[in-house]
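A protein chain is absent from this complex, but the other protein chains hold their places.
Take a look at chain A:
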Amino acid sequence: MLLELEFEIEPGNFMLAGEASSKIKETLKKLGVKPEVLKKVAIVSYEAEMNIVIHSVGGILKAIISKDKIEVIAQDKGPGIEDIELAMKEGYSTAPEEIRNLGFGAGMGLPNMKKYSDYFEIDSQKGKGTRVYMIIYNK
């Protein structure tokens, strides 16, 4: 059995930022997922959601929950990442000045997503968009 949760993420809307990952978390709690697993999903889904809010022109956050694993997918509609290798470095950020002034865009989003997921895959095309696919095993 699969449970699919999908949320539309509005770009630039900091009021709503975090709501989708909260709902994913809440669902996992209702399902009785172990605390360690929950913690990892909480962090990666929040970071992924924030990245869409900060960097993209909009996208979706998706969680596919099954007995053995939770897949988190963040797909946005652009503008894409120029240099993925660089983006994966801790502290590297392309967030514009005004976003950083708000305390976001510290360049830890992608590294954290990688750190807390069991499987991490990123696909990006300049001008098109970015897709991050992560798996956290429900062990």
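Operating definition for what follows: a contact is a pair of C-beta atoms (placed from the backbone, for glycine too) under 8 Å apart; a residue touches a chain by one contact, two chains touch by 3 or more; residues count from 1.
Throughout what follows, contacts and distances are computed from a predicted model.
Novice: Given the options "Thiolase family protein", "[Fe-Fe] hydrogenase large subunit C-terminal domain-containing protein", "Acyl-CoA dehydratase activase-related protein" or "GMC family oxidoreductase", say which is the protein name UniProt records for the missing chain.
Specialist: According to UniProt, the chain not displayed is called "[Fe-Fe] hydrogenase large subunit C-terminal domain-containing protein".
Novice: Have a look at A:L16, A:I43, A:I60 or A:M88 and name the one touching the chain we're not showing.
Specialist: Among A:L16, A:I43, A:I60 or A:M88, only A:I43 touches the chain that is not shown.
Novice: Over the whole complex, note the residues of chain A touching the chain we left out.
Specialist: Residue positions of chain A that touch the missing chain: 1, 3, 18, 21-22, 25, 27, 29-33, 35-36, 38-39, 42-43, 46-47, 65, 67, 112, 116, 138.
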